[in-house]
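A single protein chain has been removed from this complex, and every other one stays in its place.
By letter and in written order, the chains are A, B and C; residue numbering begins at 1 in each of them.
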Amino acid sequence: MLVYILKRVLATIPVMLIVAIFVFLLLRLTPGDPAAILAGDAATPAQLERIRDRLGLNDPLLTQFFTWIGQLVRGDLGVSLLSNTSVAGMLGDRLGPTINIALMTITISVLLAVPMGVIAAWRHRTWVDFLVMSFSVLGFSVPVFVIGYILIQIFAIELRWVPVQGYKAPSEGIGPFFSRAILPSLTLATIYVALIARMTRASMLEVLGEDYIRTARAKGVRENVVLFRHALRNAAVPILTIIGTGFALLISGVVVTESVFNIPGIGRLTVDAILARDYPVIQAMILLTAGIYVFVNLLVDVSYSFFDPRIRY
Amino acid sequence: MQFKNKDFSDAREVLNVRNLRIGLTGRPNAKPVIDGIDLTIRAGETHCLVGESGSGKSVTSLAAMGLLPKSALEVQGGSITLDDFEITSASHSQMRQLRARRIAMIFQEPMTALNPVLRVGEQIMEVLNMHSDLSPSEAKKRTLDMMDQVHLPDVNRIFSAFPHQLSGGQRQRIMIAMALILDPDLLIADEPTTALDVTTQLQILKLIAEMQERHGTAVLFITHDMGVVAEIADTVTVMQQGQIVERAPIAELLTNPQKEYTRTLLTAVPNLTPRPARAAASQSEVVRVAGLDMTYGGGGFFRRSEGVRAAQDVSFTIQPGRTLGIVGESGSGKSTVARAIMRLIDPTAGSVNVAGTEIAQLSRRQLRDHRKHLQIVFQDPYRSLNPRWTVARSLCEGPINFGVPRAEAMRHAAELMELVDLPRDALDRYPHQFSGGQRQRIAIARAVAMKPDLLVADEAVSALDVSVQAQVLDLLDDIQERFGVAMLFITHDLRVAAQICDEVLVMQRGEVVEYGPAGEVLANPRHDYTRNLIEAAPGRHWDFANYRVLDSATMTTGATA
Amino acid sequence: AQDGETTITAVMHSGLRVLDPVITTAHITRNHGYMIYDVLTAVDENFEPQPQMASWEVSEDGLTYTFTLRDGLVFHDGAPVTGEDVVASLKRWGKRDGGGQLIFDVTESLEASDEKTVVWTLTEPFGPLLSVISKQSAVPPFIMPKRVAETSADETITEYIGSGPFVFNQDEYEPGVNVTYEKFDDYVPRDEEASWMAGGKVVNVDRVVWTTMPDALTAINALSAGEIDYLEQVQIDLLPILDASPEVTVETRDDLGYVTIGRPNHLHPPFDNKLVRQAAMAALDQESMLQTMQGDPAYYNVCGAIFGCSTPLGDEADAEIVTGGADPEKAKALLEEAGYDGTPIVLMAPTDVISLINQPVVAAQALREAGFEVDMQSMDWQSVVQRRAQQSPVSEGGWNMFFTNWMVPEISDPLTNVMVSGRGDEAWFGWPDDPEVEELRAKFMKAEGPEAQKEVAVEIQKHVMDNVNYIMMGEYLIPQARRNTIQNMLPSPVPVFWNMTKEAE
Partner (left out) sequence: MIEQPQSRHSAFQVLTGLLSLPAGARVGIGPMLAALTLVTIVLASILAPLYVPYDPLAMNSAARLKPPSDEFLLGTDPYGRDTFSRVMVGGRVSLLIGVGAALVSVAVGLAIGLVAGFFRMADSIIMRIMDSLMAIPAILLAIALVALNGPSLGSVIIAITVPEVPRVVRLVRSVVLSAREEPYVEAAIALGSSMPKILIQHLMPNTMAPLIVQGTYICASAILIEAILSFLGAGVSTEIPTWGNIMAEGRTYFQIKPGLIFWPGLLLSLCILSINLLGDTARDLLDPRMKKREG
């Protein structure tokens, strides 16, 4: 197991390196000039040139790349070109909201989607199945921001149950955190629920056709036990997989949700940074999200063996 | 050979099936799957249900368990009563109460019938939790006790093992323990030993008999293996296409079958007497294998692992027109040898000489030119044909690869269809439009189309039922006669080996334990392992085809009946 | 925040990322500057320079300016403000600001003669000196401690200490998201009434939190729900939503507002030809562009004055061509005369800055109607910003035209208005090489008194209308919205948080 984890961690190094090179090149090829945004609208070309020099943007690409990698290896994420604050610090401020919302989203999604999928599979080809699956497809087919607006309109404006926007850390109180995080989480959950419910259903359908389910029924086991004890654990691996790979989708959703609900998370930070060409921030953020993605999927892989004893590393 | 001959007419009727009709759900006018069958099983009786594949054996048993797949099949008439309780109209919860307690079932595949993610002990104990109010410690004690009764070793360890950590035989014992722990009145066993090798099969059959003895359980035993039937049945019911053809006590059925279908079924069972060896077409050798070694895996980046030595120092030769059979239990390395000879895997060591060329070390590209000398027929007729290709396209693939013009290849394909006794229009159809036996014949035709010197048949008939199996064996025989090809025939079924092989090679754990003329090896085994194999073959003293005991003259082994 | 403290939560038009108000011309950073820094002198609502940190005296010959700091000025770290600090700050500013550069071009010396006195000596008279250093945009000369002001003018400062009415809370600063200011208790306001950037900056609240909301609708909803107190800019189309909230007041804080302009690239065909530029000007229509941008006529103003219609120097001479509606016929005639060969005009269209999305789209249609071939290229604002700095021909990554907006005070005179500079490659993007306008600007610098200055300004106006250095597309206003609990907000182009009070709700 440990050997496996070690192996996987080692295997992420080339992946992260490719991500790093890719992101770096992509950014430097992208038009846009951080010096220009720093200096504002009225700056003259000569002033821009001087600022570019200062920021090291006129160095050869290779030099810039190795400077950056060198810093990274030393654990230094650099300094934002715009705000002159340390990227690590910004990251620290911004990671919390995103992670908390993501965790809440995953929790909500799993709690909703797994039973939905199980029931749909159990009542395969009945109206229950159709209803559940239509709902999931619907979650797939409406843009995230529209869902966000609709939820705000209903729960924050009409019913006034929760605030329209904003974020409070759980350390400032569970109530305030919850009331602000619930709508964004629900918004994000719509895609995720769709994803997980469909996977659960498909996986359950397959498992429910297996011999050991028939064995369980032949033993006179109650239906809910059949579904949740016998079938679900066997269906877990693909569900976990989709939770892992769906994480990428979650990040895409986060970018939009954070805008709609005004949450100071890394999604918005990254988009802002991309639009402002704040290279150190973008690079760090994309490496970070890629790292999180890889980590989440490593977790998922390792957790397989928890659900399925046949999988041993 | 002694058959069971106890009289059950006074015993209690446990299961009563009357005029049962089962059809496709929602389609009452379609041809029913089960068409008005009657069945009575009495306490202590072992009732065998036999018949070709698809005749409705499993459906009948599932109906008795109330486990028909509702969306596909439904009871359309008749009744099933278990001690006067009507099952066809029982509610879900009534059925649930009944299962395990009154009526239990063992399924065919011990691999898949157990839940892979739950410990086997828990799976047995679950029955107790559901149907009794034993305390957890009592339940566990009872479970361990039951596991002991089915002769599982080291019950405490096995209790907390997962299914994949057990052997097939052990898994099946777990299934039996699970089925019998509540002492049900009726045990249904649907081909419980088909997936096991003969030695394990024998143990399981004995175990079921023992348990039945102990608890007086009625057993409905489903199988297509007449050997097993001869061994264990009190009464036999023969089914065909959803109907009952014949029912009789075992001795009566085997000695004096009444119906044509029963007779066909019995005649098709190959017997264990080796056929006389044929003369070789020539003294030259088509295949010479020497010192073949195959180790799977090994190496590894972090830990140097041992690898599986699946074949060690295997040597043999085959002459044209002759058949070498490789027998041995599952996992003994039979397929490995076949695949190494075919160069579908690269042997670790040794030489393989086919038609005068040493192929063990050829590169992939060089190998391609030699492919036409050797062909293979696989076990699974479903998967060995590309489901998306027409039969014609599959048949022409090989010849076209070797430069035969398409038109000519097509013409030849049509001839081949005749050879394997399929209609010509079969060429334009797809594999799924054929039965298993027909598919296997297509696969054989495809191999023969290459006019190989060596034909490897890896369990080529194991997936087929006896009557179809007999046809395919005949076909192979015919082809061999006609083209004089050498054949390497791999099987775990000694009856089949006895019928088709000139020479037999017995493998155990990758090693050759015995190699010689079929008559010698099967009639007069020298190695213990071979002897065990033969002794474990059920019904081996009965000559099914001739409805009589096997001529003891040919049975020179010291086994007692 | 502790009990009883008043905090104002304000949603600003953009996130604060750059904290150095000298290095950038970004409005949000300037606004930030006014929170934590103070200035020597400042204009009042009549564009009149008034003493703020210092009073001044000008010598008879107009060559020596003596500034005297008032009492009680301290930085947030407790150190008193001295002449040295002022000199360092002015010098750093002079390197960045266009107007400042002009003054330093004619500066003989700038020295602190004692703790409280600064003497600025010129080589020749510079009429608008006071209005330049009092200007509230784009880069006002904020006074910082000497050690901070000694940072190179091309590098951002790293210490944010001023002597202004608010203290920057470094700990709670999240770039682009939140900035928190606390009342500076030791700030001594002037006695006069506050007026624009001048007068007494009396702070009546304890904290001001600026936040950003990327989504306009969310911001409005948050204001209606009372989650925020103040919204600096409201999209006109969304005003009806606020109508439903009686607790919210919508108003215009800044009656000067903004202008939107089109800038042709003078280096490359076809806009290197004055006739083609004139054709473009004739083709465009202020009314329809402004209406598309703003919707409600109450919030825009057709205006042909390149220095703004309500500023002292603003004049609409010869502006008929831009204010009189689109004239595609005239444009076609001009194109004919110029021999326009149908070369497509690359029009850069930003997609991510709401206030700049509409102009290129409307312009493209109008130009096409007048016979131009238009290649409208969408890109994010950053790409516009980089590409507009490319002097290369269109085929090699150059451009022909883009649109941008200015605050009226930023374009209100020939020195601050960078678009009238005609210094070729050194001019602002678009690079008109226009000696004539340069002469006029020199004349403006020497002009004594408002009348003389205005006279030159009108000449420049006429010249620009003829030469089409840029195309004035009119003025517009952006309303703000506040909860009714927020009172006494100063009218001003810069949103200021002194004077303001907040009642308990």
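The criterion applied here is as follows: contacts are C-beta pairs under 8 Å (C-beta built on N, C-alpha and C of every residue); 3 or more make two chains touch, one makes a residue touch a chain.
Everything numeric here is computed off the predicted structure, so don't read it as measured data.
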Among the chains you can see, which ones touch the chain that has been omitted? A, B, C
Which of A:I69, A:L95, A:L112 or A:A202 contacts the chain that the document leaves out: A:A202
Selected residue (touches chain absent from view) among C:Q382, C:Q453 or C:N467: C:Q382
Which is it among A:A46, A:A88 or A:V137 that touches the chain not included here? A:V137
Can you work out which residue in B:G121, B:G398 or B:G437 touches the chain that's missing from view? B:G398
The one of B:F8, B:F107, B:F221 or B:F378 in touch with the missing chain is B:F378
Taking the full complex into account, what residues of chain B touch the chain not shown? 111, 116, 164, 342, 344, 364, 368-369, 371-372, 374-376, 378-380, 382-388, 397-398, 401-402, 430, 432-433, 443, 446-447, 450
When the complex is taken as a whole, what residues of chain C touch the one chain not shown? 216-217, 235, 237-238, 240-241, 287-289, 291-292, 295, 349, 351-353, 357-358, 361-362, 364-365, 376-380, 382-383
Using the document's contact rule, name the residues of chain A that touch the chain not shown here. 14-16, 18-19, 22-23, 26-27, 29-32, 120, 124-125, 129-130, 133-134, 137-138, 140-146, 149, 153, 195, 198-199, 201-203, 205, 237-238, 241-242, 245, 248-249, 251-252, 255-256, 259, 270-271, 274-275, 282, 285-286, 289-291, 293-294, 304, 308, 310-311
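By definition in this document, only the chains that are shown with their structure count from here on.
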Using mean CA coordinates as chain centres, what's the gap between chain A and chain C in Å? 39
Rounded to a whole Å, what is the gap between the Cα centroids of chain B and chain C? 88
How many angstrom between the C-alpha centroids of chain B and chain A? 50
Please output the residue numbers of chain B that touch at least 2 other chains, ranges allowed. none
Per the touch rule, the chain C residues reaching chain A in their complex are 15, 17-20, 23-26, 29, 96, 98, 138-139, 152, 154-156, 158, 173-178, 211-215, 217-219, 221-222, 224-225, 227, 352, 379-383, 385-387, 389, 404, 406, 410, 418, 425-426, 428-429
Which of the residues in chain B come into contact with chain A in the complex? 65, 67, 71, 92, 95-101, 104-105, 107, 109, 112-118, 126-127, 130-131, 162, 164, 175, 178, 301-303
Okay, in this complex, where on chain A does chain B touch? 3, 7, 124-125, 210-212, 214-223, 225, 229-230, 233-234, 307-310
